[in-house]
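All protein chains but one are shown at their positions in the complex.
Moving on, here comes chain A:
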Amino acid sequence: MLGQTLREVSAALKQGQITPTELCQKCLSLIKKTKFLNAYITVSEEVALKQAEESEKRYKNGQSLGDLDGIPIAVKDNFSTSGIETTCASNMLKGYVPPYNATVVQKLLDQGALLMGKTNLDEFAMGSGSTDGVFGPVKNPWSYSKQYREKRKQNPHSESGDSDWLITGGSSGGSAAAVSAFTCYAALGSDTGGSTRNPAAHCGLVGFKPSYGLVSRHGLIPLVNSMDVPGILTRYVDDAAIVLGVLAGHDPKDSTTVPINKPLVLSSLEDVSKLCIGIPKEYLVPELSSEIQCLWSRAADLFESEGAKVIEVSLPHTSYSIVCYHVLCTSEVASNMARFDGLQYGHRCDIDVSTEAMYAATRREGFNDVVRGRILSGNFFLLKENYENYFVKAQKVRRLIANDFVNAFNSGVDVLLTPTTLSEAVPYLEFIKEDNRTRSAQDDIFTQAVNMAGLPAVNIPIALSNQGLPIGLQFIGRAFCDQQLLTVAKWFEKQVQFPVIQLQELVDNCSAILENEKLASVSLKQ
């Protein structure tokens, strides 16, 4: 039941094969069993059960609200949830309970979805590993999968035990782990430079980043306003499309959203012969793992063999994307973080000798090094003497990067096909050898440019690596052609038949695993 598609489980609910409360309890039980994954910061058990009860009444009266009624979902802890603590995995917002729901959260609740909890992330979504939040790192469920474990047994060099568990990628790693471990059917992530697609790739999920302006950001605690979009993590493309159908559309509370003309309906693509797939040559970088390169090329072959036109395209400004992103991201971060001053909400230090001293100590205590580092850089770039040389220049580069995509699409390409990540998920101990900034710069290279251009993009898991870990590829579509993009993704998903994660062992032996995980749940709160 937990591995089914949204439509399947929705049908089961309608037919009374299972009740929303039963479904909710199954997920809650799994959340408890997989607590050591650290996927959730807050589990909203009471809220979810109450919502399930109401959903159950609706089903009994034959008044289901739709495909999402009674469906457990999870929400990244940087979306405001009324009455439920929203921390951004930061000391700064510990204890902060928003008085309102983010528009996307409200839309899901209005459809009868059950909110299981708030998922873990890098502090204020700044990171690519979900390792840099105040509640500790998120563990990739694939670390405990049968597929990965068996491969490891074959490898004489691998150590036994759990010390080499894998990261989920990030920053929406908690949402990815939550969906991957079957604790919910869909989760909201956010995507500013790849934060939804990256963990989706590492956790074997569909990770969809909608076009900028298609989905409201109201209530999403911002990282970079001009690039942030709510992301959708699901196990199937159809599921992502259903959630997108609910979320998309103009929100009077977000002036950057646009009205949509017709409802989003995903049809099955039978014939790809009219399709033109672009392969950006600049995305073939030396750091790309040969395995992923190989799968990328096989994917291109697959399209070609089915009659699609596959052409090489050039996105010549790709290499400037990282440095450009760094300037724009940190500048907006410096600005967006200015409101966290300890006066009205969130953390406040004990120092009260002066307002300035209070600001300084509050912010020092409230933010981690990554956040403070970005604030410092951003303020530097925004200084009057630097503005032209950094910020304005970066904006110009951003335009060039966006134009690269426009040119590619104007040349007749329907969808671009690229890797999502350089490699499969790496063990935590390896990941933290590099600092956050280096990691973010490396890990975002295939995903970041899309945010600068505001395009829709989706990670689709393609196969397992030699180590038994998921590998995903990214499809990038034309702005506001999200439906076309997902249609192609759905066709691809059907072709590749990505294996389901085998977690039975994990669930059965969870108590044993928990004993080995002394540190895992230290900072977990529920």
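What we mean here is this: a contact is a pair of C-beta atoms (placed from the backbone, for glycine too) under 8 Å apart; a residue touches a chain by one contact, two chains touch by 3 or more; residues count from 1.
What we mean here is this: contacts and distances are computed from a predicted model.
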{"item": "Chain excluded from display, named as in UniProt, from \"ubiquitinyl hydrolase 1\", \"GNB1L protein\", \"Mitotic checkpoint protein BUB3\" or \"Glutamyl-tRNA(Gln) amidotransferase subunit B, mitochondrial\"", "value": "\"Glutamyl-tRNA(Gln) amidotransferase subunit B, mitochondrial\""}
{"item": "Of A:217, A:235 or A:317, the residue in touch with the unshown chain", "value": "A:217"}
{"item": "Residue touching the undisplayed chain, where the options are A:332, A:424 or A:444", "value": "A:332"}
{"item": "For chain A, the residues touching the chain missing from this view", "value": "79-80, 86, 88, 93, 96, 98-100, 102, 217-222, 224-226, 252-256, 331-332, 334-335, 337-341, 343-345, 355-356, 359, 379, 382-384, 387, 391"}
